[in-house]
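Missing here is one protein chain; the remaining ones are kept as they sit in the complex.
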């Protein structure tokens, strides 16, 4: 608390950039120093709300001498260059997922990051969700014995616009990537991916050769099986559940409701309100905790921030899933 | 199992008589030997389904030498005479609640029953409901420490016909009497009753000066408070719940659902089917267990059947509640 | 948003004062201008965290010309004088419950408040709890037809210190007063109170002639019955539930859990974490909404802030409950 706040440079003022700006503003340990966005209006709107200087040019941020860390929330194709610029400037970086849609660019950047010794964290915010984290900690504490199966249900409230699907890299790299990382949060040593996709309702997905409904099966080195069930829509809100089956018990993470009120009448009992339907409201606490953990990393304290290599591993799994689903084969992966 | 089945004489072939006939038929330890009802058609219908001889005259049953026990499910005004006849004939009797609407007749019968030494059990079937019984056994086992408060929610699916209300003795003697006995199942030593009644929806209740909506508060000698919330209707089915608050924890008995299926959609989540809406389906297991326990009593084995004095105590509480609700005073009771 | 923030003078820097200071700090429409507390250390700690000047003397706040509204979170005996001073100074006031422990002082203040025409709001924050408010709005919208019964379960995590009990005015004036107001939130026209209290576990209550376990029954002019079940302790956390039974359905407000994670194993299924156990975490959103509503009142906008007369009504009900529980009678009340 008494430490000087970490001064952040934020790249990107879109939806996810706004989420991070709010987290920075809410943290007593962080300060929004710069916002860079080629669409300067967005940057200025954030600056008006939370403070900070604005620019269209990321280089100005790095050159300013005013930032202790940067947060990359700009479009995916800019991530690799911004990470490279940050580590070259010796400035710790928290980057949104995915690192890139092209694994080759990620592999090329990997030794640079490793050699620089500058902290690079990946924005897998769900690791910081109180429910998922508690479940994982309780598994780690042995509460359910040996982990045998892990089931991740992750269904978005509604499909994104076709224009977004066009540049998303596909559902596995865009959406399932969170679940691939979640699988590795419980079981880091994934060795095989098999994935299945269909397109049943989303014209955007159909137009761009993407899937809207998928299931992926991962095998871990321990023999445990992971099942990931995804959809681009869920009528009841954001369906985000995990079940972990162990030799001694099961742990379940339920959905986040939006109300404690339920109605019972002649039509049926206990009809509650839909679940949270927005990434922002559902995951606000996780974004805040993610930032706090990254600040610890910046300060050289103990930190559980996901690493660059976690980002690479999730992308390798997504690539494997994409290949599996289109070619109809299981794909072995080597995440080391 | 290998013992000779107990031969039952059943008085009454109405709704509750039919429930008991089915229980007798389902029990390997019981046999329906006689059915007596002035409406001989009802008796004959039951005999056709479950066996047994029929008569319009209860005396014929007692004189037959064919019955080991009788089950009184005839209208309330007949109970006292039938119990008296049974104990005079040395035949154990299981009598439906209430013993009578007039406590004076009950008090007059009491020494007869006590002197006869013939088993007389009262039909408080809910003591044998698996949920309520388990809760009470767990309280008795000390699982929640000292019992501090007991809340009984008991709401019927719908109000009875006005013709029934007319002769029911009022909601406290007719319906709440089950809850008074349930209160004593957990806390036998009730010392004070305060009751409140209103008439908000049932024309039958209004016509006959009865209540359709009531709350009763009982004090036990231990200081524990009992709250009984009653209604003559419940749109979602039979609302039968208990909450027990103790110094170390709470035990809750939930409603019995009618389906494991629930629907979630944009209107809300997890809307299940209504609760059981019939006394018969909701309480079938309790009627069967009640009969088994009475058979044990007939056979001289250990038994937890509610006694004549339990029936008298519940009526004393109902009378006190009636007086409390109409006169606006708390009423001390002495159940000894 | 673009309006000038309302400058607050806060009286009291204890537990509830801290809650309000945090709400003021979190609101873009409010600013903490002054904190007054005879224990200046507490005031200074809050000022260091949230800004504002400090004083030991409330008069200095009123004289400063720096405050647009005051928030009274000081000990109960100071409330009447502070409200009087505020309305005399023409400064709107939001006062914590109860107005006073002595109804005579409240009645004496009443015409002063009425004559002044200065907004006086009472801190019945639970009216702003999202669950309770939604339930009440849905009842008002006719979703369950005519309201027949209302059950309020309100059990604190643990009993307060004996020193607090000594000056609390008793459980009805200190704790149940929230539930009395909640009853009036659904059914303003209460006409009769009957209350029951026992002391089963709390030595502090025993020492000071107070109860730790109570039930209260209210009758409304409409005939609807209200049942309030209270306890000074609840092993599972803060037990705050409401059930509303109507002619067409029931609305239920469930407890606020602290985790979405549950464990199932051979010992049983779905054991979740305890409920919220702190007034602060359980009711944070309600305190924030309460403040927002008061700010609207200060600005002359439409507002649903509970009024001075709501505070008086709740105290009249608490007084009636106290008398009922100690004298064993039902007490008619006239809240007009």
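Here the chain labels run A, B and C in written order, and each chain numbers its own residues starting at 1.
FYI, a contact is a pair of C-beta atoms (placed from the backbone, for glycine too) under 8 Å apart; a residue touches a chain by one contact, two chains touch by 3 or more.
Here the structure is a predicted model, which means the values were calculated and not measured.
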One chain isn't shown here. Among A:217, A:279, A:292 or A:333, which residue touches it? A:217
Have a look at A:27, A:78, A:194 or A:259 and name the one touching the chain we're not showing. A:194
Touching the hidden chain, out of A:229, A:279, A:296 or A:335, is A:229
Footprint of the hidden chain on chain B, which residues? 130-131, 134-135, 138, 143-144, 248-256, 259-266, 270
List the chain C residues touching the unshown chain? 235-237, 255, 257, 262-275
Positions on chain A where the hidden chain makes contact: 146, 148-149, 151, 153, 155, 194, 196, 198-201, 213-215, 217, 219, 222-225, 227, 229, 231, 233-236, 239, 245, 247-250, 328-330
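One rule holds for everything that comes next: only the chains that are shown with their structure count from here on.
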Where the centre of all protein Cα atoms falls, which chain's Cα centre is nearest to that point? C
Self-contact between copies chain A and chain B, residue sets same or different by half: same
Rounded to the nearest Å, the gap between Cα centres of chain A and chain C is 41
Touching two or more other chains, which residues of chain C qualify? 248-250
